[in-house]
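Only a portion of the chains appears, each positioned as in the full assembly.
The letters A and B name the chains in turn, as written, and every chain counts its residues from 1.
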Amino acid sequence: MRKYVIEFIGTFFLVLAVCAAVRSQQELQSFAPLFVGLVLTAMIYAGKSFSGAHYNPAVSLAIFLRKKIRLIDMIGYWVIQLMAGVIGAIVAAKVFNYQTSLVSVTEPVAAITAEGIGTFALVFVILCVATSARSANNDYYGLAIGSVVVAMAYIVGPISGGAFNPAVALGLAVFEKLDWNSLWVYLVGSITGAVIAVILYKVLRLDIE
Amino acid sequence: MRKYVIEFIGTFFLVLAVCAAVRSQQELQSFAPLFVGLVLTAMIYAGKSFSGAHYNPAVSLAIFLRKKIRLIDMIGYWVIQLMAGVIGAIVAAKVFNYQTSLVSVTEPVAAITAEGIGTFALVFVILCVATSARSANNDYYGLAIGSVVVAMAYIVGPISGGAFNPAVALGLAVFEKLDWNSLWVYLVGSITGAVIAVILYKVLRLDIE
């Protein structure tokens, strides 16, 4: 029970941050990758010891493939993360009246690559700093994971927006930022990036020796 | 005695930062959430071992409800924090001549929700990284707490300004940024957010096992 509530809270704040990041007519938009990454850093440090602090279905998939959680837990995490994405988007739209303009993906290959590369980087960093025996008990994992999200959001933001997270993408669709017909681009990109990161991690045997 | 002086110093610099953040006609305003969070990070690392580094009546209430300080200490902390808020605002206005324009809250429901959600996030992170046995002796608490303040101030700043702190709200009223008739919005929002965070922390038994 506890771990689901923690996953809900972390994902909710992450999605709320992303909806704030894409709201229209705010001069603060250029800081958006920064504050999205920082809320993730804070929520990871807060929740890591309780739920693992995934806040992202692609990350839960990677941790499952990494054999750190069971299939049933992964599915439970997916449900709660997607719920948090929807509710975060509703709060942003209805309570805070954040407005945005709808965007459709016009270059799906570039967008899938952008989301895939960004999620690969995110999951690769997570696997190395938060699941490898070599870096056990470090205090920098939240900083490292937040940093890669900030950087990748700036790097591929102009291409795909930089969700790297199916729950965030679903929230953006509910928030009416993202065309529902473009949602698949984000799901395919993030899942593919996460799976490739796990495969690489296993092939290189980064947890062994 | 010592702990009250430390609480005064930390709260004073936090309120001075917020008054600098809202001063008129400065191009640096878009960086305001960043430097408010960074002064909090620095003051938390400096004062944590002496006073607990609350610098916020809502946080002191949460720590009291968490049974980490006594009622008499909480009241003493409140008095000194509110004093520091007033004096910080006077220094900003009279010594540095920072000017600002008065703002009234026009949508109290959105503003209370914004302050409540922001303070909930702040107190939730504090409880998890600075009071939980699971994260004892970590070096990241100041980074995590500063990060959540930076992020929440960017996220709900356009709604309510992002005080998350009764001493900061009082300082903003003294600084003539905030209409005295709107002050209650900030008090209700921040206290409610803090109490909900403590209840959740206790219901989930985040300090047990």
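The definition used in the following text is that a residue touches a chain if its C-beta (ideal position, glycine included) is under 8 Å from a C-beta of that chain, and two chains touch if they have at least 3 such contacts.
Everything numeric here is computed off the predicted structure, so don't read it as measured data.
*Asks:* Just want to confirm the stoichiometry: 2 copies shown, so how many copies does the whole thing hold?
*Replies:* Of the complex's copies, 2 are shown; altogether there are 4.
We adopt the following convention: only the chains that are shown with their structure count from here on.
*Asks:* Fitting the CA atoms of chain A to chain B, what rotation angle results, rounded to the nearest 5 degrees?
*Replies:* Rounded to 5 degrees, the superposing rotation is 90 degrees.
*Asks:* Quick check: how many Å separate the C-alpha centres of chain A and chain B?
*Replies:* Going by mean C-alpha positions, chain A sits 28 Å from chain B.
*Asks:* Inside the complex, what are the residues of chain B that reach chain A?
*Replies:* Against chain A, the touching part of chain B is residues 30, 33-34, 37, 109-110, 113-114, 117, 121, 124-125, 128-129, 132, 134-135, 138-141, 143-145, 147-148, 150-152, 154-159, 200, 204-206.
*Asks:* Using the touch definition up top, name the residues of chain A that touch chain B in the complex.
*Replies:* 1-2, 5-6, 9, 13, 16-17, 20, 23, 26-28, 30-32, 34-36, 38-39, 41-43, 45-47, 49-50, 91, 95-97, 139-140, 142-143, 146
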